[in-house]
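Here the complex is missing a single protein chain, while all its other protein chains stay put.
This part shows chain A:
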Amino acid sequence: MSFPLLTATAALPAIGAIATAAVPAARRTAAKWLALLVSLATLALAIIVLVRFDPDGARYQLTESHAWIADFGVRYELGVDGIGVALLALTALLIPFIILAGWHDADPLETGSKRWRPTQGFFALILAVEAMVIISFEATDVFLFYIFFEAMLIPMYFLIGGFGDRAHAGSDEKAAAQRSYAAVKFLLYNLVGGLIMLAAVIGLYVVAGNFSLQEIAEARANGSLDMATNTERWLFLGFFFAFAVKAPLWPLHTWLPNAMGEATAPVAVLITAVVDKVGTFAMLRFCLQLFPEASKWATPAILVLAVISIIYGALLAVGQRDIKRLVAYASISHFGFIIMGIFAMTSQGQSGATLYMVNHGISTAALMLVAGFLISRRGSRLIADYGGVQKVAPVLAGTFLIGGLATLSLPGLAPFVSEFLVLVGTFARYPVIGIIATFGIVLAALYTLVLYQRTMTGPVKPEVSAMPDLRARELLVVAPLVVLLIFLGVYPKPVTDIVNPAVKSTMSDVHKKDPKPEVEAAK
């Protein structure tokens, strides 16, 4: 038997999480280094996966399959396709940066009980989330996916509620109350989504008799598993609801600004760049493959919601006074693009959506982490408290600008390629939707540039006049992300090469072919 590479990529951070949690209270720094090393080792494993993955090979590669709970028809089945591999790599890539950026976020302020170990807990929880996210990208068994899709809420919940921003304006008690509100809101939204999905998962079992994605998709394709139209639609809705909460899609998005606003910047990145990707990924992998007909049936409604997300998220981002909430609403807008790309049902759209997931992860990480560094210096999240930072801290301002420009999809930076692909792919089939969505880009330019202008340019505010520039650790976090943004903006081929064959298979699952431009236009 070959080495279970995929299990190892998930097991390593899981074991690392336990080890980190077990580090004695006084050895805080050791816990940090341990977590960082584990995350780097996981990245190394992810790179091995990436190298061993053959884009033109079988659809699911590096597969593992073991009996698990035969009674529920559940097997421990892992396998990655191009989409999964790309997101797996993204996750493994971002976690070391998140850990490094949050290096001091969980240093204990007050002296609690001797056994109270917030630092160890913080890094252990991040690794736990990493393990669960990775296994969700790898699972090809619906039940296995569901278990980790749900279970990852718990460490995420403690990360949001337990480790808030030190730099919150207002009293400590109020901040704690807001934080625990945000954490509970996050958990309840996602738990309700997950429980509704549970009903659909059970329904799927009743219909199909097992949970193997490949088996069910195959049976659907060759007609041996017939679902009544209504059954399929209900099951699709059950799955889609959970993913739409997670993604998040308007009108199920309201937990995201709270969660991202109250969590520390690295945790906010973890939410939006890593955990939320599971939602959009699962739409591609589970909704489209398991319920192709229902997906086509629901497409118009979902596209409308996606466009609302794009415009609504961008409009609200323009109106924000809080930097982190602004980034959160910008993310909602971007998730609208991703979902639109998925359900446009064209290969450009879906390639673009997958690429978008990767690029959005990197660009949001860059923007949000720099914003976090900025906020920790001034002790405020309000845009109005800043001004003229670029004169005091030019490197910080410069990286912030690059992150912002990536967010508004400036040509030459990575997100441009994906946004362009999504828009082209959508336009080919749904021109009106595509045109409306394009306005999202205009609004993105507005909120990003206004944010930059208000915080970084203008006269230097007295409170920021002594602000130090990026330190070595912070630079180490930001520089690689900026390099990646530029590299993938100029040369996205490495990612698209991996993603494209997988998108083709997904397209054939839903029996969709790309429209021939002139024929569709003539109609």
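FYI, a residue touches a chain if its C-beta (ideal position, glycine included) is under 8 Å from a C-beta of that chain, and two chains touch if they have at least 3 such contacts; residues count from 1.
Throughout what follows, contacts and distances are computed from a predicted model.
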| item | value |
| --- | --- |
| Omitted chain, identified by the protein name its UniProt record gives, among "Cytochrome c oxidase subunit 1", "NADH-quinone oxidoreductase subunit N", "ABC transporter" or "Phosphate transport system permease protein" | "NADH-quinone oxidoreductase subunit N" |
| Residue among A:A19, A:L40, A:V192 or A:A479 that touches the chain left out of view | A:V192 |
| Per the touch definition above, residue among A:W103, A:F122 or A:F158 touching the missing chain | A:F158 |
| Among A:F148, A:W255 or A:Y386, residue touching the chain not depicted | A:F148 |
| Residues from chain A at the interface with the omitted partner, ascending | 67-72, 112-113, 115-117, 146-148, 150-151, 153-154, 157-158, 161-162, 173, 176, 179-180, 183-184, 187-188, 191-192, 195-196, 198-199, 202-203, 205-206 |
